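What follows is chain A.
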Amino acid sequence: MQYHTPSSFDDAVAIAKDAQGVTRFLAGGTDVLVQLRADIVTPDVLIDIKKIAGVSEISREGDGWRIGVAVTGAEMTEHDTLGKEWPGLVEAMDLIGSTQVQGRATLTGNLCNGSPAADSVPAMVAAGVTVSVTGPNGARRVAVEDIPTAPGKTSLTAGEMVTAVHVPARGAHAGDAYLRFIPRTEMDIAVVGCGINLRLDGKKIIEARVSLGAVAPTVLLVEDAAKAIIGTELDDAALDALAAAASVACKPINDKRGTIEFRTHVAGVLAKRAAKIAYQRAEAAS
Partner candidate 1 sequence: MAFDDVKTDNFKVVGQRVKRPDGIDKVTGKAKFGADVVAPGMLFAAIIRSPHAHARIVKIDTTKAAALKGVKGFVTRADFATGLKGGNLDILENVMAGEKALYDGHAVAAVAATSALIARDAAKLVEVEYEILPHVTDVDKAMLADAPVIREGAADKSVPEGMHPNVVRYHESGHGDVEAGFAAADLVVEDSFLTEATHQGYIEPHACLAQLGKDNKGELWCCTQGHWNVQKLCAEMLGMETSQLRVTASEIGGGFGGKTAVFIEPVALALARKTNRPVKLVMSRSEVFRATGPTSSTSMDVKIGMTKDGIITAGEGTFRLQGGAFPGAPMEFTAMCAFAPYNLENVKQVGYDVLANRPKQAAYRAPGSPMAAFAVESVIDELCKKLDLDPIEVRLKNASKQGTKASFGPTWDRIGLVETLEAAQTHPHYSAPLKEGQGRGVSCGFWFNHGGETSVTLALSEDGTAQLSVGTPDIGGSRASMAQMAAEELGIPYDSVRATVADTATLGYNEVSHGSRVTYASGLATIKAARAAVKILCARAAAKWGIDEDAVVWEDGCAKPSGPNAGDFDPLPIEKLTRSMGRTGGPIVGHFEATPEGAGVSFATHIVDAEVDKETGQTKIVRYTVVQDAGKAINPTYVEGQFQGGAAQGIGWALNEEYIYGEDGRLQNAVFLDYRIPVASDLPMIDTVIVEVPNPGHPYGVRGVGETSICPPLAAIANAVSSAAGVRLKQLPMSPPRILAALDKQANG
Partner candidate 2 sequence: MVEVNLWSGLRAFADGKDCVEVDAKNVGEVLTGLVAQYPGLEHVIEAGVSVAVDGKVIASGLTEPVKPDSEVYLMQQLKGG
């Protein structure tokens, strides 16, 4: 295995472009190194991107945020403003793994690992986060929901890499939330995850995005679930409609972490609970 520490994205892309065999980018390593140790994926070329300038910074980008690709969960949680504007996104990232994992894990890594159960991804999708992608054929901007294509697979082509994460401006009267279900209190992979981001006009929901994790081959953006609450004051009927729409959208599998019935049911439960939190946050932000 070759190990590279490029000092710019251009260098990183150049290395990746010329690489023979399996190439992986190393940020926090909490997936890459597990797969290496377990002989699941042994890269031929490993490109550590942490020496690239600016990758560990969280900075303002207009009224939104630019989050470097090596920013860790711990750094997001410790940031004094990001979590006040996007508590759901920061909490989703914070749910991943242990304190130790938080010291290393990154949003970009969580996204590019391609797991449908990645906690930060539904929160990013709900928030409308986009990423910058650079590759041999130039740069592009991609919505988070368009990155994963199947378990372990992404739409990034050979030599392409994510170079920044862009969180939109929070704007007024809005709030987000992410909840996941795990059997223990910590350390598990989500059996179901749900991210909700909404905006109010008075008490009425005027914008909403609802996403679900671990219930389909990729994280889902569920427009019918959003429609179920847009125009409502999140009364019981709206919550029930939201839960029903979330459950209907599920295309889960039976596996060691949960059953089809369980995931389908709990997706609705979490959608309701997350919506209530997001709604409260939006009200408090008014």
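The candidates were selected such that all candidates are chains of the complex that A comes from, given by their letters.
What we mean here is this: contacts are C-beta pairs under 8 Å (C-beta built on N, C-alpha and C of every residue); 3 or more make two chains touch, one makes a residue touch a chain; residues count from 1.
All values reported here derive from a predicted model rather than from experimental measurement.
Undergrad: Since the rest of 1 or 2 are in the complex but keep clear of chain A, which one touches it?
TA: 1
Undergrad: In their complex, what parts of chain A are in touch with candidate 1?
TA: These residues of chain A touch candidate 1: 38-39, 181, 183-189, 191, 255-259, 261-262, 265-266, 269.
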